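One protein chain omitted, others in place.
Naming follows writing order (A, B and C), and every chain is counted from residue 1.
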């Protein structure tokens, strides 16, 4: 079906739904946003208009029943992801779903089983893999230019904390925020994690602590072949959305860093200054979202395995569970301890 | 007419016509590309389809006669610019025209007179003013942060020389390439040039020399208030499209620099390395073109004076003439020497 | 005694002894290296000649008995430090001693008790505190410019592994190498550590593993006020002696980085390149050693408390013990667990 137009249904017209609808409709050749679904009809309507979609519906099943629609993009709240994946897969739609697949491992496995039995393309929204810096870093590692990876460092800090209400529903910082870094660590190191140790505090906003969550964390991951990985997170970096990564190996080191708002440098008697780094995830990762959506369309069209599929979504979730357990029990936790289904899971 | 849709006709469906048609149709809210004209009907048709324009025409007069079209974007070859500006202005269209307005001063003045008498908005395509780095640099200077400008340095180097055939029609390197830097110097220094000295050679491609043109140049400009400006150009920077600027003043210095292909840095035993800088003007200035087109639509809609108008197009052309004369006569040349109409020109 | 010449005896004429003798004799005004002691008489003689010392002795007691000598600089092997400190203190000499004070806590406490009872100045050789970058970073933190410290990251990687024979005597990587980073973490964060978690492997050189040591490590430290600190070490960074630090706080972030061999950047078709970073600790920290020796002389002359004294040497050693215990028991270890004398120690 490579030269045909791919008609896509977007489920969920919130912030991230708008990102994908906008990108898919105007930046990805060969794709058309055919329908938008949202429980709030007005939201669906507005987004449909903005991206030129024919249909705005309240019930996502109208999309699943539309035979002209080949793929869905799931942008609803986390608690609905797993069920929507199952339904969509059973309706034969190819699926892009925002991370995380679900908060709960059983739900993840059920969703992935549906994907498997229907043999649809399934891609999970780890957008950072498509960032030019991270992709270039991965390519550098894969090329052997820095030898065997021995250490990996990821600094990932949000510009400002989310509202406490959001925290409650997010599954906690590890599942909401660190999950991206966990995925990135696997992507960059090119190996599977064996053990996770997490140390965290609530230093930024007491309201987050009152929800039982943390806002400042450091995680150490041991990979199977021996590489060590450090992740640090903060919910509040006043100087912008700080996103850096580094891989150290037997033959060298490679890193990627932030992008400043512009390239102006000012030198005055008191010193040199530059503008802050890009502050908003949409600004920082706009090109990554475009590439992600382009890759999704390509995978659907060519029946290819997506760079970040069900296995990756599951693996990152396990790392989150291990980090949570490590925090609770104040000890390093092996991935197999949190993989209840590890003996039988096909993933 | 601020909330109405602005319907635009694009005249010329070549490389730069595609840039503006694409940007105006998909990246500038409130604008619609209504028609595309090109002497090659097929080219007009293809571009019209690509940007969703209703009409593809061979004769630009069909656009000028279309009362629903409020503005034209002139992207044809340089020799046709002046006549198209006159016709468009007389048809009451607002005008965006790629640089240069014309190779010849009389033609420039005739075109600008038509703009004047029809009171249409006229904007010339000095895209670099809308680059975040250059705009930020201008803003820094204007804010007084570096005091009174005393020196300005502009390095502007193409990644590879144009074909010799192009050189013949381009009016020479100063009118084809340096004109951007001349405009940038006025934009950054915030003063008018008084004298130009140019020194140039043909070092890159003998075929360029055979056309009577140069490919490597240094220009010194003296501004009225005393600031000195250096421009250097090469037609071939093997490491990419090198675009840097710096303003030095009584209280400091500000500069802007290139953007690398990605942010990856690799450290190995032999040293540190980064990818080349962006190589193609479309990659480097894509955001600048978007901003330029957005600003044009805004100026038309709000009847504002464009940041780069007829006066700026004329001033940059005079600097080119002075540079050419300086090169021929091996001496510094005052701007007034090349402004034949300086006594009577209203510009 | 501020305007008098300070006569110093250097004990140990090996690599680090040469550094201090050279620096003290030629770069620190008001100091004279009066004598050099080394068990190998030839080594003592050569160094004494090179730095203009009057005496070269085999037995350090000749230095301790010399009433014209006000201070000693202890540069012998680690196992002799504690005894030399005791003897020197009891002889009334002010003392500079290379790190670590001793491998064993009892010996450290005995040495520090001698310092205490003789009221001599005691400074331990944490040279990195005197590096312009680290000192500037500390000053930035102390000034409040980045608010309350919440995270600290230290990357410290040697250019190449030591011979396996050295490893055996060094007390292991934490006591030999990480001890500098442990001290730096306290210096930068400005708080006391509470808990240490270490994860390490032998990835660089199997011969190191055969000695029971490690060569690649990551450590997470929790400080009393809540700040988290990450340290990573490798015994082999092929691109140079990699020494970076970063402190993240409620109002910003400050970092310091490496120094390249020179400032040349080369741009070619394949990209941009720079020379490696400084490769040898003497090159990288030469100015830090000079400042360290200058500060020592100043503290002796003015009777001031050194920036890094006995308390700091002891605290860093405790962090090493905790890291070793954490590694052995695969769990985070509290500092108080390794401070046997914590109830009675006056330090």
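To be clear about the criterion, a contact is a pair of C-beta atoms (placed from the backbone, for glycine too) under 8 Å apart; a residue touches a chain by one contact, two chains touch by 3 or more.
A quick note: this is a predicted structure, and the numbers were derived from the prediction, not measured.
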| item | value |
| --- | --- |
| Chains still shown that are in contact with the chain withheld from the display | A, B, C |
| Hidden-chain contact residue, picked from the options C:231, C:254, C:299 or C:338 | C:254 |
| Selected residue (touches chain absent from view) among C:148, C:207, C:267 or C:282 | C:267 |
| Of B:252, B:275 or B:306, the one touching the omitted chain in the full complex | B:252 |
| Interface with the undisplayed chain - residues on subunit C | 26, 132-133, 135-137, 140, 145-146, 251-259, 261-269, 275 |
| Footprint left on subunit A by the chain that the document does not show | 237-240, 260, 267-277 |
| Positions on subunit B contacted by the hidden chain, ascending | 148, 150-151, 153, 155, 157, 197, 199-201, 203-204, 216-218, 220, 222, 226-228, 230, 232, 234, 236-239, 242, 248, 250-253, 330-332 |
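What we mean here is this: only the chains that are shown with their structure count from here on.
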| item | value |
| --- | --- |
| Chain whose Cα centroid lies at the greatest distance from that of subunit C | B |
| Dominant interface by contact count, named by its two chains | A-C |
| Innermost chain, where centres are averages of C-alpha coordinates | A |
| Chain centre separation in whole Å, for subunit C relative to subunit A (CA means) | 42 |
| Chain centre separation (subunit A, subunit B; CA means) in Å | 40 |
| Computed distance of Cα centres, subunit C from subunit B, in Å | 58 |
| Where subunit C touches two or more other chains at once, by residue number | 237-239 |
